[in-house]
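In this view, the complex is presented without one of its protein chains, the others remaining in place.
When the chains are written out, they are named A and B in that same order, and each has its own residue count from 1.
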Amino acid sequence: SERPVLRAIIKVTLLKHEPTGKPLTLEGVFVGGSAGKAEGKLMQYHPLSLCNTSEDERQESDFITIVKLEHRVHHCLPLPDKARMALDKGAQAVIFDIRNDASAAAELQEVDSLPRPVVLVEDNNAKELMDLVNKNEEAKVVIEIKMEPKWPHYD
Amino acid sequence: RQGTAATMCPSPCHCEEDGIFIMVDCSEMGLSSVPANLSPLTTYLDLSMNNISEIQPRAFHRLHLLSELRISGNQLRYISGLAFQGLHNLKVLMLQNNQLERLPDDAPWDLPNLLSLRLDANLLSVVPAEAFRGVRSLRHLWLDDNSLTEIPVMALDSLPSLQAMTLALNRITHIPDYAFTNLSALVVLHLHNNHIRSMGSRCFEGLNSLETLDLNYNDLQEFPVAIRTLSKLQELGFHNNNIKAIPERAFVGNPQLQTIHFYENPIQFVGKSAFQFLPKLHTLSLNGATQIREFPDLKGTTSLEILTLTRAGLSALPLDLCEQLPRLRVLELSYNQIEDLPSFYHCSALQEIGLQHNQIRRIESSTFQQLASLRALDLSWNMIESIHPDAFASLHSLVKLDLTENRLSSIPVVGLSALTHLKLRGNTELYEAFSPDNFPHMRVIEMPYAYQCCVYGSCDSYKPAGQWDSEQSSTNEDLHKRTVAMYPIHTDTHYDPDLEEFQLEIEESKLQASVQCTPTPGPFRPCDSLLGSWLV
Partner (left out) sequence: HKPISGVSSGCQQGGCLTCSDYNGCLSCKPRFFMHLERIGMKQIGVCMTSCPPGFYGTRSPERNTCTKCRSECDSCFNKNFCTHCRAGFYLHLGKCQENCPEGMVRSDAQRECIL
């Protein structure tokens, strides 16, 4: 069955620039049938941290998980289950950087019952986010549904 | 390097002061031998991850105050008994990840206060009888990931204080009687990932304090009856073995058991009394034991919270099931031949019930009565023809109900207002289109027929069939057409900035609450029924 592909707007504000800092605006695609708004501190998780054997690493405040997927890493769980596990750990939303995992998008497209937003990012959108993580630049992220322009192609 | 530590710190190591003592870190420095000028005030010395292949006799003889010595991750093949002379206060010795092939037997290591000894990830195939003669205070011993083919029975006799030991990942094939007789203080014993095929019926004699026994990933052919002497046992694992039966009164000697893991065994038979009188057991899972015909007698096993008994031959459930198991939270009985259900009335803590793939025909009013905590109920792939109107009345927490592939012509909606997932596919006699008002929180619903999904999408606003692409592409350009199509509010509005803001709010809330209804109506499954009757 066909499901609308909804795009996500990801606004990233460095904590050190709050509240006046101008947010960096990136884009992604919602999957998992849970398009919606989410907000929290960006927190990276290693792909292996979302496995059955992973222990419970609780964060204090609201956070949004970002995982850079790697095709070389042993897939301990299907991606939908990894997403659920991240949400069960308290994430307000999950962002998957799928630049290095071509099959990820297909695996997540058919899922329908994720309780909170899950977003796929690629290309420069992914690079910008992961470069922040790599520099350990603490940032707040707001995810929203991208409202497409009303009549883009019609007469 | 700081203060006095700087003067006493051997190059190129890093040192930190610990009061008058110093902690020396020489890890990963490419060293090929133990630094010579180590201070007698050294309490912690880390030589791990270097290229040390030999330790000279008396290399640490001045370090009487050394408490922890790490030499893991080097190339040591043998360490003589004289190497550790003088380490009277050593408590922790880490030798893992070397190439040790044998331990000294002529003059064993004299470490009277050693508590923890790591020998894991080496090449030991034998442990000499005298090897541990000089470490009598030892509490924690790692011998896993070596090449042992036997339990080092004689060597273990020297360790009366041992509390935790792992012999996992070796090539042990048999556990002889009285293998651990002197280990009366042992609490944890790991033997997983060996080739254990048999064990003496008295092999665990003497392990009076044992709480954890891990026999997973071996080749056991029979149930380990030797556990009968382990009266303190709390955690037992023998999953991934080759055991075909669990005998009657199997755990009669183990009243303290809290967890038993034995999945991935070809278990065909389970004694009816096997799991009786285990008052602390909270999880019991049995899958594929096809010879089980009767539900096990769980008298005295009153703390059970999770019971999984799938792919067996059950045809009925005891009427007093819930009296025996008042704390049950998860009941998974799929793939049996159950026909009639008792009342689960007394199982008030139940959160999940799995009864899919059975032969259930009807659901009475009392079957699921008062299960206020029930969240998921799977009754798919049965033969259910009728459900009493009040059957779900008290299921206020139910969010997932699966009735796929039954013989229903109607279902009661009373009590189902919390549902987010409802599956009714395959009930070919069920024609009713349920109003969304019955299910205010619905997110995923599967119906027998597409027209029954029309109440969930604005079927009327769909453009004439010609506009509905027969092959719905998934490119983003189509997103807008379908988004607009699903939310008619946009259809004929002139541009108005304030109104636009207002509509975005509505649109956003609708998007969040969008219901995924299948099968989705389409050009060949239009919402308008043909000639007044969908069937024609």
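We adopt the following convention: a contact is a pair of C-beta atoms (placed from the backbone, for glycine too) under 8 Å apart; a residue touches a chain by one contact, two chains touch by 3 or more.
This is a predicted model, so every value here is computed, not measured.
Considering the full assembly, B:His140 is the residue among B:His140, B:Arg228 or B:Arg375 that touches the omitted chain. For the chain missing from the display, the contacting residue among B:Asp46, B:Asp378 or B:Glu446 is B:Asp46, taking the whole complex into account. Considering B:Leu65, B:Ala129 or B:Val187, the position touching the chain not shown turns out to be B:Val187 (whole complex). With the whole complex as reference, residues 16, 23, 25, 27-28, 44, 46, 48-49, 68, 70, 72-73, 94, 96-97, 115-116, 118, 120-121, 139-140, 144-145, 163-164, 166, 168-169, 185, 187-188, 190, 193, 209, 211-212, 234-235 of chain B touch the missing chain. Listed for chain A, the residues touching the missing chain in the whole complex are 41-49, 53-55, 57, 68, 70, 72-74, 97, 100, 130, 133-134, 136-139.
Here, only the chains that are shown with their structure count from here on.
With each centre defined as the average position of its C-alpha atoms, the distance from chain A to chain B rounds to 26 Å.
Interface residues of chain B, counted against chain A in their complex, comprise 420-421, 443-444, 472, 474, 476-477, 479-480, 482-483, 486, 490, 495, 500, 504, 507-508, 511-512, 516, 518-520. Those residues of chain A whose C-beta lies close enough to touch chain B in the complex are 1-7, 33, 35-37, 112-113, 145, 147-150, 152-153.
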